[in-house]
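Of the protein chains in this complex, one is absent; all others appear in place.
Naming follows writing order (A and B), and every chain is counted from residue 1.
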Amino acid sequence: MTTELKEWPLWEIFIRSKQGLEHKHCGSLHAADARQALEMARDVYTRRQEGVSIWVLPSAAITASNPDEKGELFDPAADKIYRHPTFYEIPDEVGHM
Amino acid sequence: MSAAIDYLLHLADNALVLGQRNAEWCGHGPILEEDIALSNVSLDLIGQARMLYQLVATLKGGDATEDKLAYFRDTGEFRNYTLLELPHHGPLSGYAHSSLDYGTTIVRNFLYSALMALLWEALAKSNNTDLAAIAAKSLKEVRYHLRHSRDWLVRLGDGTDESHVRVQASLDHLMPYTQEFWAHSPAEAAAVKDGIAVDLNTLKADWDAIVDAALEEATLQRPKAGGYVPEGKNGVHSEHLGFLLAEMQSLARAHPNGVW
Partner (left out) sequence: MYTQSFNVPDAPGGKAVAPVPSKEDPALQAAFDTRIDADGRIEPQDWMPDAYRKTLVRQISQHAHSEIVGMLPEGNWISRAPSLKRKAILIAKVQDEGGHGLYLYSAAETLGTSRDQMLEGLHSGRAKYSSIFNYPTLTWADVGVIGWLVDGAAIMNQIPLCRCSYGPYARAMVRVCKEESFHQRQGYEALLVMMTGTAEQKAMVQDAVNRFWWKCLAMFGPPDADSPNSVQGMRWGIKRISNDDLRQKFVDATVPQAKVLGVTLPDPDLKWNEERQHYDYGQIDWNEFWETVNGNGPCNKERLATRVKAHNDGQWVRDAALAHANKQKARSIKEAA
């Protein structure tokens, strides 16, 4: 156990705005532990009925992709236009497909 | 009718006085997140007070309004528990001042919320259907207040050596005031007889269990209750309520014909 007292850790907050929708990142806050982070997220981020469910995650636990690698990570998808339905021409008489 | 009014005023005054006290933290909390949390507790309590005063005003008829009841009654007419009017610090005379102490705030919120979590649940079955509806709404709110204050009680009790000592002192200071919960009051007895209220002594064992479990987790010692039994609910208060009301009512009373 560390005896050094410092700033409370940072947490990332995800809120489900209504049943059936995904949790979306909405911001962050400081809390001593996960339970407290949940309670504080309720008080800070759902004052106007913004949510029906909350996830909290220590900010330090996030691994993010490197912006320098954006080219190799994401550009190769750009020319795969055949993945999109609009790539294909279908005669009008077929109707919606 | 009058039994209902007296009892509803007791519930309303409890909510207003504690809401007023908790709002003193707005802008001064130990951390920003906690300012926001305590403001929510205050807003719930003031909301409860408003619903109850509105119900009283309807029963009384005439020119009674929620604001007349809140702003134009004097100390002796308030029916709140003495526990709820005390300042956020240890024992001091009425005109003495000290810094806000979070331990006092948390212990008080815990002791009161533990009671109200049980009482609102019971009152949700009151034969006064208006009160039952208010109780059902307030029950959800108080369950969160109990969770918030209980979690903090455990953190402070089982936190640092300093926080343990401080919160134990708050508990020693406030616990004797809870004797009033179980003491007889004519208004309560009349309301129980009419089926509006419930006899609090039927809830005492459950309250003790909630308190004891939390204190054990918080590594705190339950002080023996004893000595003077406060009588705020009968209109006999501490020196502190006069100051609280003087401040709260000053503007409304300076402009009795004002519209806000």
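Rule of thumb we're sticking to: a contact is a pair of C-beta atoms (placed from the backbone, for glycine too) under 8 Å apart; a residue touches a chain by one contact, two chains touch by 3 or more.
Source: prediction; values computed, not measured.
Visitor: Considering the entire complex, write down the shown chains that touch the omitted one.
Guide: A, B
Visitor: From the list B:Val154, B:Ala197 or B:Leu241, pick the residue that touches the absent chain.
Guide: Looking across B:Val154, B:Ala197 or B:Leu241, the contact with the absent chain belongs to B:Val154.
Visitor: Looking beyond the chains shown, say which of A:Gln49, A:Asn66 or A:Thr86 touches the absent one.
Guide: Candidates A:Gln49, A:Asn66 or A:Thr86; residue touching the omitted chain: A:Asn66.
Visitor: Among B:Tyr7, B:Tyr53 or B:Phe78, which residue is in touch with the absent chain?
Guide: B:Tyr53
Visitor: If you put the missing chain back, which residues of chain B would it touch?
Guide: Touching the missing chain: residues 16, 20, 23-24, 26-36, 39-40, 42-43, 46-47, 49-50, 53, 66-67, 70-71, 99-100, 102, 152, 154-156, 158-160, 162-163, 166, 247-248, 250-252, 255, 257-260.
Visitor: Mind listing the chain A residues that contact the chain we can't see here?
Guide: Chain A touches the missing chain through residues 1-2, 5-8, 10, 26-30, 32-33, 36, 44, 47-48, 64, 66-68.
Everything below uses one rule, namely that only the chains that are shown with their structure count from here on.
Visitor: With chain centres defined as C-alpha means, what is the inter-centre distance between chain A and chain B in Å?
Guide: Spacing between the chain centres: roughly 40 Å.
Visitor: Help me check something: in the complex, which residues belonging to chain B touch chain A?
Guide: 31-34, 36-37, 40, 144, 147-148, 151, 155, 160
Visitor: Mind pulling up the chain A residues that touch chain B in the complex?
Guide: 5, 8, 29-32, 35-36, 39-40, 42-44, 47
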